[in-house]
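Complex shown without one protein chain; remaining protein chains in place.
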Amino acid sequence: MAKRESTFFNMVMALLVITFIASASLGFIYELTKEPIEAARAAKKNNAIRSVVPVFDNNPSEEEYRIEVSGGELVFYPAKKDGELVGTAVETFTNRGFSGEIILMVGLLPDGTIHGIEVLEHKETPGLGDKMESDKSDFSVQFEGQNPEDFRLRLRQDGGDIDGITATTISSRAYCEAVELAWKVYIDKDADVSYELPAKEEAIDRVLPGFANNPVMEEFQVVYEGKVYNLYPGRRGRNFTGTAVESWSESGYIGNIRLMVGFNQEGIITGVEVLEHNESANYGDLIENARSDFYKQFVGRDPSGEVLKIREDGGVIDGISGATVTARAYCEAVQTAYEVYTRGERN
Amino acid sequence: MDQAKNFTKGLIRENPVFILMLGLCPALGTTTSAFNGMGMGLATMFVVIMSNIVVSLIKNFVPSKVRIPCYIVVIASFVTIVDLVMAAFMSPLHEQLGLFIPLIVVNCFVLGRAEAFASKNTLWSSIIDGTGMGLGFTLALTLLGASREILGSNAIFGFQFLQADGMLVFVLAPGAFIALGYLIALANKLNK
Partner (left out) sequence: MEYIAIVLSAILVNNIVLAQFLGLCPFFGVSNRISTAAGMGGAVMFVMTIAAIVTYMISHYILIPFDLIYLRTVTYILVISSLVQMVEIILKKVSPPLYQALGIFLPLMTTNCAILGVAILVIQNEYTLMSGVVFAIAHAIGFTLALVILAGIREQLELVNVPKGMRGNPVILVAAGLLALAFMGFAGIV
């Protein structure tokens, strides 16, 4: 066949046809390989998680959460068996490797003990720094089963408990730093996430002063403005020490806020606990006793003489900035508890 | 042309790496072990054969003034296919080879075969040429990878034959240059 002439039309046509066929076939191949590529990526991560935490039966990637730290963020993968937390895989990093970033997956048991470590990514020198990979040397084994609480994550020459890799001080040091970062953030965060709202008994225990009976057994109902409330009397011998009132407000920012409020015989507030709420994280949830001291403003107050409202509404309570509606509803629920306690009619 | 000669010329006499000094970047960059070298060689071989086939098929439809861009698109497409397929099914190797997979497209020897051979010859001899050249390239990379792995980590294809630290320099960048230098000297000797 004769060679095509290099006319303008022929050149444009040839280029157009070829690029069209090329991009169409690439699009096709891309669609074909898209899922396997995703699967390969997920498998790599899951394998790393699996090898650093004890046996689990959930999908940790689905329950991942992230915490920002300076220079990046850590990703936490909680591993659970039968719904119980058995360990957390933490994707951590350091930029202080010999050739830049090192990314590790550190497995921590719920108490902070290191269970296993895998290297996800690094650019360290082959033959030297890459010995930190778990299949190339036993370096990572020294960390296993150690709790950084009483195990110093530093190289021996830096006054720690880790034997560095020969001729690879910088990589070893960076590795320890990344592990320590994971542990520190985990321990700090742990206090936060493992906090759960108290059950009814526990809340009563916290808001009522020195009682010896079982208030839940002596629960009674009170009707106030057409609604039924539960009250729990605390007694020591034959003396009443106080009463816990379960009350709620329907004007929270997101739904109901349910409180347990304790009063002594004089009607002075002895304690407040949040039983239930749906308020926003980091704003409204500051009403929880574990997250801020907001509740302490109510303890020791006498609602008959003091206005239990936030200052903007002419009261004596400092609101929570960014969560006015929530704070207002909380005050309302405390006030309701007082009314119930003093004016309610026994059912 | 004699097809047997056409096939074997790439192995020694016109070996792309040892004699023509083409495609040196992947030859040095990926040969930290025999396995990686072989993987890179096979990936390149696939691209050479496939682009040789397509170029020899389309050579009469492409006006000569735009032939280079057309060949580049063909090669780049096959490179992308290799890239995607390896990422999907050979992800550890793909990670090791990294940047050098997309860079097959600028491997002078791939475009060189398309331009110098496939655009002037029949389909059949283009296939033979691509296979021979690809094999020669794979052979060179595997050899280089093997010698670096043997000297650098006392292992071959991942099998550790001596439990001791090797001469680390051969795994590192300088060793790549030096090992290739001596292999080329050897190939020159054999070629005489």
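Chains here go by letter, A and B, matching the order in which they are written, and residues are numbered from 1 within each.
Rule of thumb we're sticking to: contacts are C-beta pairs under 8 Å (C-beta built on N, C-alpha and C of every residue); 3 or more make two chains touch, one makes a residue touch a chain.
It should be emphasised that the depicted structure is a prediction, and the values quoted were computed from it without experimental measurement.
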| item | value |
| --- | --- |
| Partners of the unshown chain among those that are drawn | A, B |
| Sole contact to the chain not displayed, among B:Leu42, B:Met90, B:Ala155 or B:Ile184 | B:Ile184 |
| Which residue of B:Val73, B:Met90 or B:Leu151 touches the chain not shown here | B:Val73 |
| Given B:Asn107, B:Asn121 or B:Thr138, the one touching the chain that is not displayed | B:Asn107 |
| Residues from chain B at the interface with the omitted partner, ascending | 21-22, 24-26, 28-29, 68-69, 72-73, 76-77, 79-80, 83-84, 99, 102-103, 105-108, 111, 169, 172-178, 180-182, 184-185, 188-189 |
| On chain A, residues whose C-beta touches the chain left out of the figure | 22-23, 26-27, 30, 98-99, 125, 170 |
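Everything below uses one rule, namely that only the chains that are shown with their structure count from here on.
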| item | value |
| --- | --- |
| Complex contact set, residues of chain A against chain B | 1-7, 10-11, 14-15, 18-19, 22, 25-26, 29-30, 33, 36-37, 40-41, 44, 125-128 |
| Touching residues (chain side chain B, partner chain A) in the complex | 32, 58, 60-66, 69-70, 73-74, 76-77, 80-81, 84-85, 87-89, 91, 152-153, 165-166, 168, 171-172 |
